[in-house]
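Just one protein chain is left out here, and the rest sit where they should.
As written, the chains take the letters A and B, and residue 1 is the first residue of each chain.
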Amino acid sequence: MQLRRLWTPLFIAFIVATIAYSENVVRPHPHDNRIHIVYWEKWTGFEGDAIKQVVNYYNTHQNKIHVDLLTISGIENKTLLAVAGGDPPDLAGLYGPNVTQYADDKAVLPLTPFLKKYGINRSQYIPAFWDEGTVNGQQYALPTTPASTALFYNRAMFKAAGMDPDKPRDWHNGNYTIEEMDKDAEKLTKRSPNGQLLVAGFLPSEPGWWNWGWGYFFGGRLWDGKNRITATDPGNIAAYRWIEHFTKEYGTTNLSSFKSGLGQFSSPQNGFMSGKVAMEIQGVWMYHYINMYAPQMCGKDPQFGVAPFPFPASRPDLKGSTFSDEDVITIPRGAKHPDAAFQFIRFLESPKGMDMLCGLQWKMSPLIKNEPGFYRNNKNLLAKFFAEQAMGKNTIPPPKMSIWPQYQNSLSNAYDEVSLLTKTPTQALEEVQREMQPQLLQWRQQEALRAKAEANH
Amino acid sequence: MTTSVNAKRRPKGRLTGPRNPFLVHLVLIAVSVVMVFPLFWLVSTALKGNAQAMKVPPVWIPHPMLFSNFPRAFTYESKQLGYIPFLVYGRNTLIIATLVVSGTVVSNSLVAYAFARLNWPGRNVLFAATLATMMIPFPVLMVPTFILFQRLHWIGTFRPLWVPAWFGSAFNIFLLRQFFMTIPQELSEAARIDGCNEWTIFREVIIPLAKPALAVVALFTFMGVWNDFLGPLIYLTNQNTFTLSLGLQNYSSQNGGTEFGLLMAASTIVIAPIIVLFFFTQKLFIQGIAVTGLKG
Partner (left out) sequence: MRNRRRTTLTALAFASPWFLGFCIFMVYPLVASIYFSFCDYSVLRPAIWIGAGNYIHLIHDNIFWTALINTAVYTAIALPVGLIVALGLAMLLNMKVKGMAFYRTLFFIPSLVPLVALAVLMQFIFNGQYGILNVILRDLFPFVHSQSFPPNWLGDPAFSKLVLVFISAWGAGNAMVIYLAGLQDVPVQLYEAADLDGAGFWAKTRNVTLPMISPVILFNLVMGIIGTLQVFTVPYVISPTGSPERSIYFYAMYLYDNAFIYHQMGYACAMGWILFVIIMILTLLSFRLSERHVHYGS
């Protein structure tokens, strides 16, 4: 009986202790006299190691601020939830395309006052990379690591097919057209005797991160920047026809089983590195991944080359089109130490900080002026090339619209439909137009209503 | 005491012995193969590297067997995070499970007692209303509940995940009520004549008899917490507060560079304890459900 009486208080004590412990897990309390700022980053692997080194350097080279770095997966959603929940980090490493939506939702603080105070401005950056953080004239984000894209091609395969191994780079003095590339792709494509696809000369869905943007390479636009969605722009339709022709050439079932046999991007089974895809669009980071997973392709006589992505023969003005995108750093609304957080941004955005981070990640720097020898010492031999790509006039940034997540999903669905031949390019893009135009107008109305309500508040 | 409870019940039945037990075994084994095959594949993949995992035709028995996937999965990203995420996820899951399971058992048995053993006006109407709440889909409540916890500043803490468990839930109230009803009223009456109050009857008579049913509720709840994905996905924001099922997603990295062997090894580690738990409790489990008699 004595023992049984003890059960209840013991149980209660156990529960109370568990609760206390759970609270402590969620909010550990640091014990020093520095300001602790919480910094959420998305990077894992070697990219995560790079930012960790930068943060460690910062923490050990001054004694007022301590940056607590946390790796967060799904950062683009988690940050919003944390802001909404009232407990955001002081710094959040979002993706560039998130900035507009976050700014419109008032989830991140404008950095403009800080930038003015410390004399940080557009002239110090490659314009495309500065501009991705600008929304309605205010700066909400600064670039951390930037990227641009180009055509990666397998030199060994070009040679084996009896062509100049650097044809994409050299043809007519760097005037390689999409039409010419399509012809070469046909020559590079290999099939088994029963028609199965073994090697694809070019695959627009590899790696598949920019399926929304092919229209820009044909002069298309996704919207007019104000109130009109232009999904059915002739340039977009031309691009989707181009995508369609690959399926028609390879065969729907052939292509879909070929695609499911390709390994994931970050693996030796990657389509390009395993020699199953002869040409594809890729970004500045590709050099590092090839080094990591296919070192045999590097070396003195490298098996791969890189060239500006080709352009349609009828549109020489589109020469050098390149996606420009970046990872950014922001201060979420409700951050406890915005000033201290900006001090870290100041360090990170200095030539020293940028060179360290971008160098360790094997990328180019978003800054125009770098520390001496940055490109010479960069382990990525293509860093300079990609920086120049981004400085050209045909950069393609992700559209700056709040409904971009919806729009992107709608476009990726259209891409599926066209590449599986269930819809014609015109049908698929008309569907996108029908879906997104009302969304844009609705969003405009909402925005007006919200502004009015806030003014009255 | 237990016998007196069961004595009141109808004799339980099975289909009488099959004419051809051999055939039955054959069918059972065939079905078992289908049921267990994916699991076999899970373990087999857990012992392969990426190249082996994606080989055509697939390798049935991995060679070489990469047992090192298990320690690697266990310490995945630990260098970068400064802690072993797997241990942290496991600890978080256990914290939440402890609080949710104890809350569920305590609160639901109290409430079920009121519905099953006490006579009060409005009882049946309220019970019907309780059952009706089972029909409300989670997505309906998801957004406003999120806003509620946001107003309380509970996002990013464990509280949204365990506090509601202390307030009962329709399904468990129903389950326990059905069981409590099968306990003979005479036991309570006798205790009342001895001068016991309801709290004492609840604690000293009903709860000891209800252990199998409570175990079922606890087990169902534990498995629910162990596998819950949407709740942690919405409410937890820091990686050091993630649970196992949410943490598993981290093994497929942002660039789609999933190391299948690691992911499967991690999954194996997550599943193993719960399979062992089920194996040792399955009799109690099925009995518990049987005696709660879902027939209303």
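Just so we're on the same page, contacts are C-beta pairs under 8 Å (C-beta built on N, C-alpha and C of every residue); 3 or more make two chains touch, one makes a residue touch a chain.
All of these numbers come straight from a predicted model, not from anything done at the bench.
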item	value
Neighbouring shown chains of the undisplayed chain, as defined at the top	A, B
Omitted-chain contact residue, chosen from B:T130, B:T157 or B:N240	B:T130
Residue in contact with the excluded chain [from B:S107, B:T157, B:T221 or B:N240]	B:S107
From A:N59, A:N77 or A:S350, residue that would touch the chain that is not displayed	A:N77
Residues in subunit A touching the chain absent from view	77, 80-81, 83-84, 101, 105-107, 195, 251, 253-254, 256-261, 333, 403, 405-406, 409-410, 412-413, 416-417, 420, 422, 431, 434-435, 438, 442, 446, 449-450, 453-454, 457
Touching residues on subunit B - with respect to the absent chain	10-18, 21, 24-25, 27-28, 31-32, 34-36, 38-39, 41-42, 45, 53-58, 107, 110-111, 113-115, 118-121, 123, 126, 130, 133-148, 150, 164, 166-169, 173, 197-198, 202, 223, 226-227, 229-230, 234, 244-246, 248-249, 252, 258, 260, 263-264, 266-267, 270-271, 274-275, 278-279, 282-283, 285-286, 289-290, 292-296
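Note that in this section only the chains that are shown with their structure count from here on.
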item	value
Complex contact set, residues of subunit B against subunit A	50-51, 54, 56, 77, 80-81, 91-92, 95-96, 98-99, 102, 146, 149-150, 153-158, 162, 234-235, 237-241, 249-250, 253-259
Footprint of subunit B on subunit A - complex, ascending	11, 15, 18-19, 21-23, 25-27, 42-45, 48-49, 52, 70-74, 78, 81-82, 84-87, 261, 263-269
